[in-house]
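Below: the structure, in structure tokens.
For this depiction, one protein chain was excluded, whereas all remaining protein chains were kept in their positions.
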Amino acid sequence: MTATAQLDIDIATQTVEPSTKSTLRTAIAGVTGYAGAELARLLLSHPRLKNTPPMLLGRAGADASAAPVTLTSLHPQLSHLPHADELTLVPFDFEALAREKIDILFLATPHDEARSWAPVALKHGIRVIDLSAAWRLQEDANRAIYKLTDPDPAIGAALQREAVYGSPELHGPQIKTARLVANPGCYATSIILALAPLVRANVLDLDRGIISDSKSGVSGAGKSPTANTHFMHAADNLSVYAPFGHRHTGEMLEQLSLDNSQFQFTPHLLPIPRGIMSTVYAKLSQPSTTAAVQEIFDTFYADAPMVRVRTSPMLPEIQHVVRSSFCDIGFQLAPDKQRLLVVSCLDNLLKGAASQAVQNMNLMAGFHEADGLQ
Amino acid sequence: MTATAQLDIDIATQTVEPSTKSTLRTAIAGVTGYAGAELARLLLSHPRLKNTPPMLLGRAGADASAAPVTLTSLHPQLSHLPHADELTLVPFDFEALAREKIDILFLATPHDEARSWAPVALKHGIRVIDLSAAWRLQEDANRAIYKLTDPDPAIGAALQREAVYGSPELHGPQIKTARLVANPGCYATSIILALAPLVRANVLDLDRGIISDSKSGVSGAGKSPTANTHFMHAADNLSVYAPFGHRHTGEMLEQLSLDNSQFQFTPHLLPIPRGIMSTVYAKLSQPSTTAAVQEIFDTFYADAPMVRVRTSPMLPEIQHVVRSSFCDIGFQLAPDKQRLLVVSCLDNLLKGAASQAVQNMNLMAGFHEADGLQ
Amino acid sequence: MTATAQLDIDIATQTVEPSTKSTLRTAIAGVTGYAGAELARLLLSHPRLKNTPPMLLGRAGADASAAPVTLTSLHPQLSHLPHADELTLVPFDFEALAREKIDILFLATPHDEARSWAPVALKHGIRVIDLSAAWRLQEDANRAIYKLTDPDPAIGAALQREAVYGSPELHGPQIKTARLVANPGCYATSIILALAPLVRANVLDLDRGIISDSKSGVSGAGKSPTANTHFMHAADNLSVYAPFGHRHTGEMLEQLSLDNSQFQFTPHLLPIPRGIMSTVYAKLSQPSTTAAVQEIFDTFYADAPMVRVRTSPMLPEIQHVVRSSFCDIGFQLAPDKQRLLVVSCLDNLLKGAASQAVQNMNLMAGFHEADGLQ
Partner (left out) sequence: MTATAQLDIDIATQTVEPSTKSTLRTAIAGVTGYAGAELARLLLSHPRLKNTPPMLLGRAGADASAAPVTLTSLHPQLSHLPHADELTLVPFDFEALAREKIDILFLATPHDEARSWAPVALKHGIRVIDLSAAWRLQEDANRAIYKLTDPDPAIGAALQREAVYGSPELHGPQIKTARLVANPGCYATSIILALAPLVRANVLDLDRGIISDSKSGVSGAGKSPTANTHFMHAADNLSVYAPFGHRHTGEMLEQLSLDNSQFQFTPHLLPIPRGIMSTVYAKLSQPSTTAAVQEIFDTFYADAPMVRVRTSPMLPEIQHVVRSSFCDIGFQLAPDKQRLLVVSCLDNLLKGAASQAVQNMNLMAGFHEADGLQ
């Protein structure tokens, strides 16, 4: 990718009108991974995109004379979807994207590629939904963990300020007109959605500290075979990893306006394919009632079609959300009426990745937020 | 069971000398369950009990003319063990136990049976290791959750005071001479062993609150088929149950001298057969160092053969302990040098039940504490 | 159910015209089980039934004053579907079904209830798709295993002759006009679809014997908690059950025109929630080629939207079909060009139950066969 060489993107143009085109054209870079496969599935079955399957982008500069890689050879389970059998990977090339009049480019690529490519896409007038972490973090200190470099630091900094964190429940209006949406991390989504109503309602004793004990299925670790994703390590096991230092922590702190002393996050690897549960511990500033807390959640998510608030004492289970696009949230208040247990579940590949990306696309395209997600 | 009718147990005699008999005779009531099966396995392969397999007790008053139930028909996987093929269940009868000169009776029975039978066993001069919760709790308020009744309340109260909580790492000397040992709960063991060194060293800020987010495999839910233990519910799932009210909580509070406001325990059902992980969150009263905390754990467990303290930052995983008799403990200190993450793993059927019972038997019999457990 | 008392069903009327009604009304008896839940899900999201959710039938004579049982309390994972939150179980009552102008009644009930109720439904002019085994078998000897009794034997016998085995790939035209469709068993579907093209092409050496070594996930064993469906038995295990005598065998023999000496079926319980694989061994009458066998499969299923024939040597895996409505079929020919390995996979709750029922409904209603199934 040297396409960034003469980058003269208009960094003054920070928003666009929601699309009113009759057809929306999409492209996916990174369809080989788990999130990419789910994204392809969702777009292929999206009721508003019936006749416009996404372009699927392979490596830039791939030998055009080689046998084409078909979507269904990568993901045989998709072979029943409309158009799936016709789709093959085409070499990543911004000119081709422009020729095809692509409106929205999904990046399900490594962080550094997403950091380099997003500016080029914007320059070509293509809006970007980035599923990597490249654009999620406003604070340099939080972003440092990803070791990103910008081809043009000034443009990188400007686009970073422009980028919208793609949590529709928190930033819906900004997403509608955004050029660059940073789709949230899977753990981050589960925790932010569990805590945002309480933090915004200002009812928590933040100095007491909030703890999220989170557990994720193995797909969260990606498709590359590693010692940790080997069946023999993951099955019949549970293990903690990256306590005090998981790289999704920065997103949670920024979105919830917390600092490190107020928040602690411990991820665990669950022996299941998909699903995240975050068991969140917090304390109210003063004693309250179950009804009052319920009201906070119900109100906050009254217009959020992809969050299902459960009525206390019901708590969500991972099975309720696997292969769905929902985040389920439930809570219980301790007998002391102050300690609060909030449980949040979602499918890490869907509401934690691909479905949230489609939800963002829906907002950007002027579709209904839940189109293609139920 | 009406044998308690004329109970005149000598409640003044509260301890016995550790056995010096050349052979120890044991019996198990409740061998049909998972913990009972593990107990049978451990006793049959115990190096000090080679020629004295345990008596296996079935229902009192069972029809002696019925076809005998063999151990290996209940648990085919035990059929290779010495004597296993000879063993059949005999009807529970204290006279028979006395005739066979049983020294130690293991009760892996429902709580109320254990509450009724233990006094009768003691009256017959038989020491008891009770795997139920019947005798674990000194405080009436904590015990109330089990709805136990005593045939003779005065004797019940006296024996309750006499009963020793069977945590060898905490009460080893008392266990050696005990007549009645209350084998700890599986969750309780994992949490008490994670916290006891810190609580006894008086280094925790108790008012900040301690949280144990614990996860157990399905065998912890028992052998009876229920909606929750159905494969379709447990597999590929994670669910919270009994937050703020799990009945093992009382054990933890009593053994750690904590009150409810200082401690919170949330159990989860893991989609694995065996194993418990407790992820414990605590805060030191003042900043310390990893080395100092390591020293606390290492010293506390220096002579504890069944606890493996890991060197920070190594944390235990469930796979390290499944089918072993160990409790593995590890920790990490936050960058603020005050927040502490302690992770404790054990096999709920072994160190959480049967192995701990055998460890107690070893102490009571004057054997080496780890005999038959490595 | 005494509604069968004065049964005067017109047994001369054996077929109906495919429906041309603008709206189709459906009802489900037995929505509490796994197949019933999938059926409710499929009907609620069926594009042709958008505004006509199914009636959900509970026990006949249930106390109408009791709190209503909601669909989403039974199956929380369905709560996002349109209309799902409004649906409650209503007492089974044929008058109510008639009043509501139900066109098609799905029976996901025990076999004997399905045997008793189907005639009454037909009498009320309601077509029936029965997911039980009550009406699948034409030969009394094969049906004997279910110990069914008919309220009126003459009517039972007549309806049995009328009933159409609901395999759309084999009996599509008859299904379109059928009043009573017997939805096939899950194992039976996987095996019949693997073998029917070969048997009908008359290329197998039947005397050599055909063997199906089949494996099913635990949902095939039903929702009732039993020793076999307990997580501790099913997980990390594989077991054979009912060799030489599984009750689905009769369906296979009748549909494939084989006798017992020519066919052998061994079911295994797999440690997974859903999915069936049948590994089928057969021998061609004379040596052939991969291309010729491929042609047989491809031709047979050319117009079958719910069967995906793989191109040899590709073989299906269970993951390719789980949560889909497809049956995937692949094969390999031995180096001797005569021995044939056919592998067939489907989701036992979908193509093996609920999806096949909807496929039958589509045919009966004049919809496209695959509506709502992709």
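A, B and C are the chain letters, set down in written order, and residue numbers restart from 1 in every chain.
Following the convention adopted for this analysis, a contact is a pair of C-beta atoms (placed from the backbone, for glycine too) under 8 Å apart; a residue touches a chain by one contact, two chains touch by 3 or more.
All figures in this text were calculated on a predicted structure; none of them were measured in a lab.
For the chain that is not shown, the touched chains among those present are A, B, C, taking the whole complex. Of the candidate positions A:273, A:305, A:330 or A:372, contact with the unshown chain belongs to A:273. Among C:185, C:273 or C:305, the one in contact with the hidden chain is C:273.
Note that of A:59, A:161, A:223 or A:368, the residue touching the chain absent from this view is A:223.
Looking at A:34, A:135, A:265 or A:281, the residue that reaches the missing chain in the full complex is A:34.
By the touch definition given at the top, chain B reaches the unshown chain through residues 76-77, 79-82, 236, 308, 317, 319-321, 323-324, 326, 374. Seen from chain A, the chain kept out of the figure touches residues 34, 218-219, 223, 225-227, 229-232, 234-236, 271-273.
For chain C, the residues touching the chain absent from view are 208-209, 211, 213, 215, 233, 236-240, 243-244, 260-261, 264, 266, 268, 270-275, 277, 279, 281, 283, 315, 317-319, 322, 332, 334-336, 339, 341, 343.
Criterion: only the chains that are shown with their structure count from here on.
Chain A and chain B touch with mostly matching residues; of the residue numbers seen at this interface, over half occur in both copies. Using CA-based centroids throughout, the chain positioned farthest away from chain C is B. Centre-to-centre separation of chain B and chain C, using mean CA positions: 48 Å. Centroids built from CA atoms put chain C at 38 Å from chain A.
Residue numbers of chain C whose C-beta contacts span two or more other chains: 236.
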